[in-house]
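Got a structure here, written out as structure tokens. Questions coming.
All protein chains but one are shown at their positions in the complex.
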Amino acid sequence: MKKTNNMVVPWLLLLPATVLLAAFTHIPAVMTFINSFYRTPRGNRPARFVGMDHYSSMLSDPVFMAALKNNAIYALGTVPAAIALSMLMAIIVNSAIRGRALMRMSFFLPTVLPMIAVANIWLFFYTPGYGLIDQFLGLFGFHERNWLGDPDTVLGSLMMLAIWKEAGFFMIFYLAALQQISPTLSEAAALEGTSRWYFFRRVTFPLLMPTTLFVMINAIINSFRLIDHVIVMTRGGPDNASTLLLYYVYNVAFRFWDTAYASALTVVLLAVLALLAFVQFGVLDRKVHYK
Amino acid sequence: MNSWTGWIKGALAGVAMLGAGAAQAAPVEINFYYPVAIGGPVAKIVEDLITRFEADHPDIKVKPVYSGTYPETISKALTAYRAGQPPEVAVMLSTDMYTLIDEDAIVPFDDFVRTDEDKAWLEGFFPVFMVNSQHDGKTWGVPFQRGTTLFFWNKDAFREVGLDPEKGPQNWDEVVEFATKLTKREADGNVSRWGMQVPSSLTSYWLLQGYVAQNDGKIADETGTQTYFDSPEVVEALQYWVDLAHKHKVMKPGVIEWATNPKDFFEGRAAMITTTSGNLTNIKTNAPFPFGVQILPEHKKRGAPTSGGNAYIFNGVAPEKQAAAFQFVKWLSSPEQAAEWSIKTGYIAAREDAWATEAMKAYVAEFPGALVPHEQIPYMVPELSTHENQRISRVIDDAIEASLTGKKEPAQALSDAQKEADRILEDYRD
Amino acid sequence: MSGIEIASLNKSWATFNAVQDVSFTVEAGTLTVLLGPSGCGKSTTLRLIAGLEGATSGAIRIGGRDVTNEPPARRDLAMVFQSYALFPHLSVAENIVFGLKVRKVPAAERARRLQRAVDILGLSHLLDRKPSQLSGGQQQRVALGRAIVAEAPVCLMDEPLSNLDAQLRHEMRKEIRSIQKSLGMTMVYVTHDQIEAMSLADQVILMRNGRIEQKATPSELYLRPATSFAARFIGTPPMNLVELADGADGAVVKGTNGPALVEGRGAGLLLGVRPEEIRIASTGIVPAIVQSIDYHGADSILECLVGDQLLQVRVEGVRRHAVGDPVGLEWKPEAMHVFDRETTRRVERKVLVTADGAGEVPALRAVK
Partner (left out) sequence: MSAMTLSHHAREASFWRVLETGACYLLGFLWILPLFYAVWMAVHPPAYEVRFELLAPLTLQNFVDAWNAAPFARYFLNTFALITTILVCQFVICTLAAYAFARYEFPGKTVVFMLVLIQLMIMPEVLMVENYRTISRLGLVDTVLAMGLPYMASAFGIFLLRQTFLTVPKELDDAARVEGAGPLAVLLKVYVPLARPVYVAYGLVSVSYHWNNLLWPLVITNSVTTRPLTVGLQVFASPDQGVQWSVISAATLMTSAPLLIGFLLFQRQFVQSFMRAGIK
């Protein structure tokens, strides 16, 4: 009796969670993979096995290539910048500066707001000529720029927004980590005349490494996951200069209704995420922990 | 696969009921999806119309569903259709016709047109609007909120540079000539006013179509399976558009947002703009200066694209509901209602008899600008509409954006786009 | 070698005066302990000396040089923290030479000093470990090592042993004292443990509520506490303090009619006698009743009621009394300390003998 009880109870406890996870994570992941080998069924054309067709057409699909490249640039641009800024913010807010509660609020506020809401606001900032950014730059004699209408600046503009939105969120994790660092460490260093930069480089930064890893993974996932601002601000344009992978999936699936091709694209996205997971757990994780 | 969804389905059956709702009442109830693409109290207008319709037809109840933008409306409608609960009637883009046919989602109107009165009603639409509503000799949708593009100019700016404020440019060369005069460069090289502005952020193919029509070309054929993106007429048309920004430097380079284009006009940062006729009311209320409005300038000839929605009746619903939906659509697009809708929203009434109603006459007398779209009707060409239209339009939009942003030469961009379109449409050719 | 002079040091925060008018001198090469209960200002004083806090007023001189406004790094001192302040990501060796690297001491010199420190501390087999892999005592040694390699003339210690168990604390205490002596360091050592203070210090500075209660050598502190607070703080169990009252012939223990113990009025005074100084004897002139007995093995603590005051008495281990027994207490005259109850200060009063009946009574000479 007791033995069966011990076996049954945990599975009963896990049942709702596992059913839902299977239904909305594991089975869909597998189905995505399977469906990526079939053609999308349409009203009068049934699904048909097409093998690797979707994958090979991906290679000649300029939009996919652009999305892949954009997403790489987007991740490489936003992740380090967000990390550096959030670390800086945490250090500022953790210091003895006057009004740090206000500063903390100012840094954190963007993360509470819906991305779609702030994207609407920023859309106006980027308006050529009289948008906030051009008005501001105009004071310094810069010409107006079509920030979101120029393929050279559009991705950068979206990245700025993403950094603005996310840095405050990551700041919290750094703040938590900084507060874990004993203040006597900096006092001990102060006795030796350690410059603040040396102390940051040799002590704070290494001690923050586990947090940095955590933040980095989150930031990378977000850079593949969060596309609300693309939907609102550019819809991937101009000429796909701001199309990100998931946005392309969304477009192909829910605008073009080519769900099979969207599945193939999703498989690529999953592969990228899996690779990142591997890098995190397999390689980096071992290097950054000092305990 | 089915077994596990079935399992969850069973488990959730009770909750799913909440989503289904909808009790059966004695009158035939129909769902009406309609998009709202223009700001303003459109919902109110629609509900008003429905109330009157229901008063006329006590046996029919219409349930309006406000469904967002056009793309969202078709997404929702198709989703509902696939889930086996399509709306009876929906207003969706006329260019979505092929997509809807391919999905087997809609039924032709011909089956419902029985009486002479019905036939007269159907024949009353301007033929050009019907091109995007008919396929294979059948009528799959009827024009509902249709639009076109118009040309606006700032009379104060004209006066300032010595142009006749009452007369807009009449052809491509005049546009360049006027725009050059109107473009104001500051000493530091910064442009404080552009001569000409054409939006290009979304569905920019639509504006390109105007230039193509004026260049006596065609962007696609009417079977929905063939595009002519790389034809010389299309290339020349795009080249002209691109030249406005890059060669003549009278238009803001890069992609211009639909949303900011009228705003630029109000702010005096663009002296002449092309935009949808749907903006007439917006410009009338918000322009802080006298403005002119006219049909698009000509090149080889006059030309402008149509745009906007059709009302479609869905497949997969009970015949009596389809019949009720037909009654509703017919009533909605009859002269009085068409005129009223046009006056209240700024869309073009798609039938001549609507323009002859008293209400419309009175409105035009009060606001002559409203007549301009009507004046353009003889020159209009149907909007680009193909199978997988969303995809094809994205391909050509991308080509236009690539050219306007200087990433590709128009000829190159269009030839790439044509190749891509051929690849997509291949499956649909016999 | 540098001594330390502290003159009228004050430190206050918005609503709180942590250190008030503190002055003392630490002779070069000696060890001074700052002693007191938590919150007494001893750690703040140490941090002021280190420069980790800025003084509100007053002066700090180290080796004759005024360092009051100098940053910590220019004060030429080393410090060992209660939490050791070891960098968790650095190895033992890296931790020890951290400060030397900051000060850009050449590598060869660094190696030499590291070698010497680990030899002294017996850490040579642990050099590559991370702090989290060390025991508490080993971590403590690493922290000491960091202070040793600095070769600073002044070393500050902030309760360095409070995280260790009793056995280890005892060992480390001896070690610290021997290192301090052999290196000739000037050391200021903060602790709340009176035994640590007594066994280590050349000079003890007892603090309370931000002020110095008494500065003295350990033995002076024990023998002549300057205040009732100092009297109670030193010694286990603490000194008995009983209230005195006016008696016919002098001050008597409150609630008794005599004998008179101190000359003059007794109201407002406290009499202090250490439990270990009291004896129970047939000749005892102070009558008392045993209230409770606390058996400790080698000795027992008896709680005796004298009048309405309780006195603790330490007696040899063997159990000779029972609760309720009437006994007589006696002590030597010099074991008596008199304090003013209001000011807590020591009061010099002549100690009396009362002739309770006839016969020779042990002479209670006036102290001093």
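Brief remarks on what is shown
For reference, chains read A, B and C in written order, and residue numbers begin at 1 within each chain.
The rule is simple: a contact is a pair of C-beta atoms (placed from the backbone, for glycine too) under 8 Å apart; a residue touches a chain by one contact, two chains touch by 3 or more.
Every value quoted in this text rests on a predicted model; they were computed, and no experiment measured them.
Residue A:114 is the one among A:80, A:114 or A:183 that touches the chain not shown. By the touch rule set out above, subunit B reaches the unshown chain at residues 5, 8-9, 12, 15-16, 18-20, 36-41, 43, 65-69, 72, 75-76, 79-80, 82-84, 202-203, 258-260, 262-263, 267, 275-276, 278-279, 282-283, 286. For subunit A, the residues touching the absent chain in the complete assembly are 6-7, 9-11, 13-14, 16-21, 23-29, 31-32, 35, 88-89, 92, 97, 99, 101-118, 120-122, 124-125, 130, 132, 135, 164, 168-169, 172-173, 175-177, 179-180, 214, 221, 224-225, 227-228, 231-232, 246, 249-250, 253-254, 259, 262-263, 266, 269-270, 273-274, 276-277.
Basically, only the chains that are shown with their structure count from here on.
Greatest centre-to-centre distance from subunit B is found for C, with centres as Cα means.
The distance from the centre of subunit A to the centre of subunit B, each centre being the mean of the chain's C-alpha atoms, comes to 36 Å.
Chain centres here are Cα means. That of subunit A falls 58 Å from that of subunit C.
Across the assembly, subunit B contributes no residue in contact with two or more other chains.
The residues of subunit A lying in touch with subunit C in their complex are 182, 184-185, 187-195, 198, 202-203, 206-207, 209, 290-291. On the subunit C side of its complex with subunit A, the touching residues are 50-52, 71-75, 77-79, 81-83, 85, 87-89, 98-99, 102-103, 130, 132, 146, 150. Within the complex, the subunit A residues that touch subunit B are 19, 22-23, 27, 31, 42-44, 62-63, 127-130, 138, 141, 143-144, 146, 148-151, 235, 237-241, 251, 254-258.
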